[in-house]
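The other protein chains are all here in position, but one chain of the complex has been omitted.
All chains are identified by letter, namely A and B, in their written order; residue positions are counted from 1 within each chain.
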Amino acid sequence: MANVASTTASAGSELTARALREAVFSGLITLGLFVLFVGLKSDQNIRNELILTQRWGLLAIFVIVAMVGRFLMVAYAQPWLAQRKAAKAAAPEVAKEETFFSRNFSKIAILALVLYPPVIVALVGVQGSLKWVDNFGVQILIYVMLAWGLNIVVGLAGLLDLGYVAFYAVGAYSYALLSSYFGLSFWVLLPVAGILAACWGVVLGFPVLRLRGDYLAIVTLAFGEIIRLVLINWTEVTKGTFGVSGIAKATLFGIKFDASKDGFAALMGLPISSAYYKIFLFYLILGLALLTAFVTIRLRRMPVGRAWEALREDEIACRSLGINTTTTKLTAFATGAMFGGFAGSFFAVRQGFVSPESFVFLESAVILAIVVLGGMGSLTGIFVAAVVMIGGTEILRELTFLKMIFGPNFTPELYRMLIFGLAMVVVMVWKPRGFVGSREPTAFLRERKAVSGSFTKEGHG
Amino acid sequence: MVIETTTMTKDPILKVEHLSMRFGGLMAINDFSFEAARGEITALIGPNGAGKTTVFNCITGFYKPTMGMITMKQKSGDEFLLERLPDFEITKRAKVARTFQNIRMFSGMTVLENLLVAQHNKLMQASGYTVLGLLGFPTYRQAAKDSTELARHWLEKASLIDRADDPAGDLPYGAQRRLEIARAMCTGPELLCLDEPAAGLNPRESHALNDLLQSIRAETGTSILLIEHDMSVVMEISDHVVVLEYGQKISDGNPDFVKNDPRVIAAYLGVEDEEVEEVIEQIEEIEGEHGGTKQ
Partner (left out) sequence: MEYFIQQLVNGLTLGSIYGMIAIGYTMVYGIIGMINFAHGDIFMLGGFAALIVFLLLTTFMAGVPVVLALLLMMIVGMLTAALWNWTIERVAYRPLRGSFRLAPLITAIGMSIVLSNFIQVTQGPRNKPIPPLVSSVYELFGITVSLKQIVIVVITAVLLSVFWYIVNRTPLGRAQRATEQDSKMAALLGVDVDRTISVTFIMGAALAAVAGTMYLMYYGVVVFTDGFAPGVKAFTAAVLGGIGSLPGAVLGGLLIGLIESLWSAYFTIDYKDVATFSILAIVLIFKPSGILGRPEVEKV
């Protein structure tokens, strides 16, 4: 008995010693990483010369947090996790009962989205709903739609595309330019923008068909940048970095959303507010996103959708089965691009202003990150990822109470992308296959069983 | 030195004439000709590195031969020059299907889905190149049902029906081999090319494979061309054997003829010509023993 106690005691002290060692090591690493960038700050003085500000206290906080964190991690969190894992392994596998919620997740989610604007209006009033419907609702749904569109290319066909934002730009500029030069309406230009983007998808897709994996990623990145640079430099048409402004708003069956006599508010007998237009936009993007989802689900059960997935799994086997991989890839590019184009023209109509600034590489990276974080191919996973990543970073703007902790100069927005990047890394390390790693089969003989993520491939082309 | 022992086949489905394939300075296939008869099982054998898979890749369009002509003659009388067709059209139009030495499965898709992918072209037409299908036209629904039935038929043949809804990557090796053959059959081929179908199989699985191939031929009349190392498979099921060494044909005939061809024995065992007689005797002795223990 005493023996056992002494061994656990010595194991405990050994653990503490190791934790201390690791804590000191992490502290040193943290010191090395941050000493120049946190400890010192380069600032401009009034004569515009660079001077150094010293922030050793902040640096000390960083180091202490790292040391304490590492100590707690090694001494307590890791043994606890190992214990839990062992307990889990020992306990018999309990089949997870599908709850009503998880079975009907998509229906509940759609219902919740449809009810979102009226609920918000009821809660915070018409004027107060502006922020919630626009910043959260519309903003998130745009990314949901873009990610669902890109999912066709990356998640289904396995073609790594880092320049997806180019099609978004094509859609946005198609609407912006055609409506301001020719005065065409949104409803006419929406399909036009989609078709133009799809054409660009084919044009850009054609030369890169032979490329695989990372090379494809880089060429698509290059194409995305080329389109952005052309938008910047072709000033006669695109007005360059100034962008196109004063883009016409969308109408609901010809009813305008403005303060005029026959505007929406006046016709409905409602007080004039820009919130109605935002709510209209919310339903518009919701409809477009659901269209994307519907088409994706339908296409997956079609030969072309199956061919996309087969292409992701094994291109050579596809060719041996008589599948024309060239057209299959091009249709994937074109379909994905088309939804990007739709989203783009929606973006233009929502902002009323487009400039090349909105179509930088970072946007492509964010969209791709949402697709991969969600779990490639899974519409539900991607939706969740978009809500978490975009909603999460949007919420930072709202955290004004942080000012009380960190002082009045603290602006949470500054940390938006920093936290976004960190979240990308953390989620990926935690769940390399994304939130939903399994794949839903498109056909079955007896029962539909999800295919575990360990069998699916991510494509190489 | 090339020996001309080509037996003129009555109704060849596939004619390979003067095929040569060069990789840089290496002549992988040198002036190789043979014919595969309709409705027969033709085996292409040879030591490692003889160029068998290269011949296959030329026939199925994955390589473009340096020289030569490959003619596929369908039942209807239509002829296709395979060396001029892109790989996917060889399956689609000329109706030549193939399997691979290293199994190429759509491992993340279910067994059934694998077989549905193989019916792509048929379904593509039925779905009006996706447009009609997207709009929910009944022609596609009927075609989808038919294709599931065809898949079910081949799953039963390949005794995979119980695993139809499992991911293909989850199947054991032998089942994956059978699935690959079933998948190739779902393209509706007239000529089925199998690249070492018995590689890595245990005797029981290899026996099941023989049965599957025999029944494919008997029921569909599909001609089979196979590369094989496993002599028990080759000798048992093939009607016609072609032997390749260093990219050249060294023997061509029925299994018995080839088995006793001193050149083949020399190629496989690497012995001097004088010793060949001796070796043949030894082999016959061994075979006698095996035949006794087998059944």
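The criterion applied here is as follows: a residue touches a chain if its C-beta (ideal position, glycine included) is under 8 Å from a C-beta of that chain, and two chains touch if they have at least 3 such contacts.
Computed from a predicted structure; not experimentally measured.
The chain not shown here is touched by just one of A:R210, A:R397 or A:R446, and that residue is A:R210. Considering the full assembly, A:I218 is the residue among A:C199, A:I218 or A:L252 that touches the omitted chain.
In the full complex, subunit A touches the omitted chain through residues 29, 32-33, 36-38, 40-44, 48, 50-52, 160, 207-208, 210-211, 213-215, 217-219, 221-223, 225-226, 229-230, 232-233, 316, 361-362, 365, 368-369, 372-373, 376, 414-415, 417-418, 420-425, 428-429, 432-433, 458.
The criterion applied here is as follows: only the chains that are shown with their structure count from here on.
Rounded to whole angstrom units, the spacing between the C-alpha centres of subunit A and subunit B is 46. Residues of subunit A that touch subunit B in their complex: 295, 298-299, 301-304, 306-307, 309-310, 312-314, 316-325, 331, 439, 441-449, 451-452, 454-457.
Subunit B contributes residues 60, 62, 87-92, 97-100, 104-110, 112-113, 116-121, 123-124, 127, 130, 133-134, 140, 144, 148, 152, 155, 161, 164-170, 183-184, 187 to its touches with subunit A in the complex.
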